[in-house]
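Accompanying notes for the structure given below.
With one protein chain withheld, the remaining protein chains of the complex are depicted in position.
The chains carry the letters A, B and C, assigned in the order they are written, with residues numbered from 1 in each.
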Amino acid sequence: MTDVRTDVSIDVKSPFEPEFTTALCEIFENLITFNQVLGVKIDELQHEIVRAHLPMRPDLIGHYAHNRLHGGVISATLDSMGGLAVMAAIGARHLDEPPQQRLQRFAKLGTIDLRVDYLRPAIGALFRCEAEVMRLGSRVANTRMAFTDEQGRLLATGAAAYIVS
Amino acid sequence: MTDVRTDVSIDVKSPFEPEFTTALCEIFENLITFNQVLGVKIDELQHEIVRAHLPMRPDLIGHYAHNRLHGGVISATLDSMGGLAVMAAIGARHLDEPPQQRLQRFAKLGTIDLRVDYLRPAIGALFRCEAEVMRLGSRVANTRMAFTDEQGRLLATGAAAYIVS
Amino acid sequence: MTDVRTDVSIDVKSPFEPEFTTALCEIFENLITFNQVLGVKIDELQHEIVRAHLPMRPDLIGHYAHNRLHGGVISATLDSMGGLAVMAAIGARHLDEPPQQRLQRFAKLGTIDLRVDYLRPAIGALFRCEAEVMRLGSRVANTRMAFTDEQGRLLATGAAAYIVS
Partner (left out) sequence: MTDVRTDVSIDVKSPFEPEFTTALCEIFENLITFNQVLGVKIDELQHEIVRAHLPMRPDLIGHYAHNRLHGGVISATLDSMGGLAVMAAIGARHLDEPPQQRLQRFAKLGTIDLRVDYLRPAIGALFRCEAEVMRLGSRVANTRMAFTDEQGRLLATGAAAYIVS
């Protein structure tokens, strides 16, 4: 593990061991390259809920006339966050296994489908996203996601299904 | 209009006037900034169907171990393409209006919601996306989208609803 | 209004005037005929949340081998309940208008689309459904729904968008 990864996970609220937390942050924020483009940073990992934020950037704009975040940034972030919530839930279910073994369980994880409801224009300097696992089955996991602005106003909601094994 | 924009639209199949085609390409490929990040380029604008492609790039990767396109790139592209199809359909419905007046009709366009079904891992050097308007109503438009690889294999499908006025 | 209708709404928790509450129950439980087939009965009408229940019946079975409720009963109930939540929210927004005028606002209401996530097999003698309005806009309303068994276990969730004017 490099210093960078450790630094990243220092500020992350998490009930998991540092090794697992650090590895999950590293996977999510760096190895899943497109998440770097989105700029999503993890704030909190709980057993069934995860939270993150992303700062507004000019290249994330969708509606040129109104300085709005592109809907695709929202859908991409919701998809990623749902997947992260499932990873945390899988990690929580197998706490008896060493971290590396739990991390290998993510290899088979894949998004089956995703739904996004756009409620309000996404305008602001920073956005927050939360994902919750509604059910973790042996084959399929279901999540719900919420995308808010800094004031906590709901901008978009989502739901996704993931294949887990 | 700059040379660049004109160049862009030269290769685009389109039944619309050059001015409208060029402006639509400019809006989609440049003014909607995040579409530049995605790298989506329009190939064809028809009255109810639009087609585009995007090349694979390292920063669009989702699954680090498998060199797969990030699901969020797919959902973002499908959302953008559905919106483009609605713009073309609005443009086709108001052919009696001058191009600039038709373009102003897009100001109120917004995605209500989006669904994406991920069918197969998105691996390859280039991807194609097609969006079709299923219905353009006075208030709501519905689209269906397909995301394929270079061999035409279906990788993902989508459906979206847009508010149009 | 008949005795029956009045009886029906007597047991409904509601912050609305009896006339509005009774009319809303009458529309939902009787005039929307298919809701009678489903057997959905309103328990509570709040400004942004509504609750109802439906008893299991042999003709609502989906999986013959397992005595499970048909997924279509769930999707139909979620759609109806989302619509009811929007009606309540519209009613709450226009409390200054007489009940009859508020009721006429429902004429333009229509479901744009619906998503249902099936989490667990629906087995039991009675089911409950709750719908919440996430946002009531001037043109579009968005809802989230939850379908549970008598023990409160989540069996299905849903999201829907409605055109309101």
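Please note the rule applied: a contact is a pair of C-beta atoms (placed from the backbone, for glycine too) under 8 Å apart; a residue touches a chain by one contact, two chains touch by 3 or more.
A quick note: this is a predicted structure, and the numbers were derived from the prediction, not measured.
Shown as candidates are C:A76, C:I90 or C:M145; the residue that touches the absent chain is C:A76. Check B:A107, B:L126 or B:L154 against the missing chain and you find that the one touching it is B:L154. Residue-level contact of chain B with the missing chain is found at 115, 117, 119-120, 134-135, 142, 144, 154, 157, 159, 161. Along chain A, the points of touch with the absent chain fall at residues 112-113, 115, 139-140, 142, 159, 161, 163. Listed here are the chain C residues that touch the chain not shown: 27, 31-38, 58-65, 70-73, 75-77, 79-80, 107, 110-118, 121.
We adopt the following convention: only the chains that are shown with their structure count from here on.
Residues touching across the chain B and chain C pair largely coincide in numbering: over half of the numbers involved belong to both copies.
For chain C, the chain with the farthest CA centroid is B. In this assembly, the C-alpha centroid of chain A lies 26 Å from the C-alpha centroid of chain B.
The distance from the centre of chain B to the centre of chain C, with each centre set as the mean of the Cα atoms, comes to 36 Å. Among the residues of chain A, those in touch with two or more other chains are 115, 117.
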